[in-house]
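What follows is a short report on a single structure.
What you see is the complex with one protein chain gone and the rest in place.
After this line comes chain A, so read on.
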Amino acid sequence: MADTTGNSSATRTRKGLLDTLEVDTRLLGMIGAFVVLCLIFNFVTDARFLTPRNVFNLSIQTVSVALMATGMVFIIVTRHIDLSVGSLLATCSAVMAMTQTAILPDILGGLNHPMTAPLALVVGLVVGTAIGAFNGWLVGYLTIPAFIVTLGGLLVWRNVAWYLTNGQTIGPLDENFQLLGGINGTLGETASWVVGGIAVIAALLALASARRSKRAHDFPVKPLWAELVLGLVIAAAILGFVAVLNAYDVPQNRLERMFEARGEVMPEGYTEGYGIPYSVLLLILVAIVMTVVARKTRLGRYIFATGGNPDAAELSGINTRLLTVKVFAIMGFLCALSAAVASARLTFHSNDIGTLDELRVIAAAVIGGTALAGGIGTIYGAILGALIMQSLQSGMAMVGVDAPFQNIVVGGVLVLAVLIDILYRKRTGAK
């Protein structure tokens, strides 16, 4: 064991800039890789990759996989796996599509009733959570390995979806439901700035309260300038993202149609940006909730403790079986949410929706630093992982790489990312 007792204030001066800022070097590495990736694609595509339009598209394309990846982090952290998420997404999507096109119009009378979208969404979420909980019960209480339960589920739920819709494409979906898809539902410029402003204030308050809480217990805090730099970087990132999304203008003819619908004439030279899509807002909300659950609740504690040492968790009085049910139920809920976003983006439910998503979701979680051995993983990592995967995919499509090569590269990157992760952990001495 290295000598740690000599770590007095005298030796603190050797600390580097990154140590002083107390930022996660692994997060920094991932952001770095992402930035490099974006710059390369931007260079190769003659600056088409980093246009507001493409950033907007990239964001809405990432949401579906990223939502599920946050749930997959909990699954993998507790040493399980879920191979059925893509199929579960299809079942939830089919249920929601049938509810809003075949069942609710008869009950509520007519299409596009204001209650259709919320009701369909609730039905989907309930079904998703129930199926997830059922999977968790099979794994936790009947002790069937998660790999087998969800491998079976991969077939079962894909074909339940097929059966529910007779294999047909169901659409178009309810107009309000489509707001979740991305391009059809955005906040607009002003509201986006308001949301951005609130996010900045919330982030700064969170930093300040963490500092105050440390102070209250006389723990060492980082210097004030470090705190300020961190705050500035976060604020710049948030506001920069909002600015880019706002810079993507709604096409002129679409604006004209909007004004016509209201019986007005569009003023000359009028422009309007899209702003933050609702789906991205949803992802941000889910990310915050899941991060709070992971770090600040007993449930999160128990998830990570069980992943680190299941026996210890059991001896500490944690009901690890019920915990498994909860973790899979959360995954099911997120699959349903993801199904709503994915089908709303397409504006219809198709029989092959979510195909191979299980692999994308697992890859996103693993690229984001979730260890398959359990006990380690972060929500933001998984989202960043999903973003890197999606950038890679659409960047290559933009450059004009052939489809088979795209998949070959994505597969290779997954393996490479895990290798880099293993080397990083060895270097830093963590397990």
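One rule holds for everything that comes next: a contact is a pair of C-beta atoms (placed from the backbone, for glycine too) under 8 Å apart; a residue touches a chain by one contact, two chains touch by 3 or more; residues count from 1.
The rule is simple: contacts and distances are computed from a predicted model.
Per UniProt, the protein behind the absent chain is "Sugar ABC transporter ATP-binding protein"; the candidates were "Dehydrogenase", "Cytochrome oxidase subunit I profile domain-containing protein", "Sugar ABC transporter ATP-binding protein" or "NADH-quinone oxidoreductase subunit C".
Interface note: of A:Pro251, A:Gly269, A:Gly317 or A:Gly400, the residue touching the hidden chain in the full complex is A:Gly317. Touching the omitted chain from chain A are residues 1, 4-5, 7, 213-214, 216-217, 219, 292, 295-298, 300-302, 304-309, 311-313, 315-318, 375-376, 429-431.
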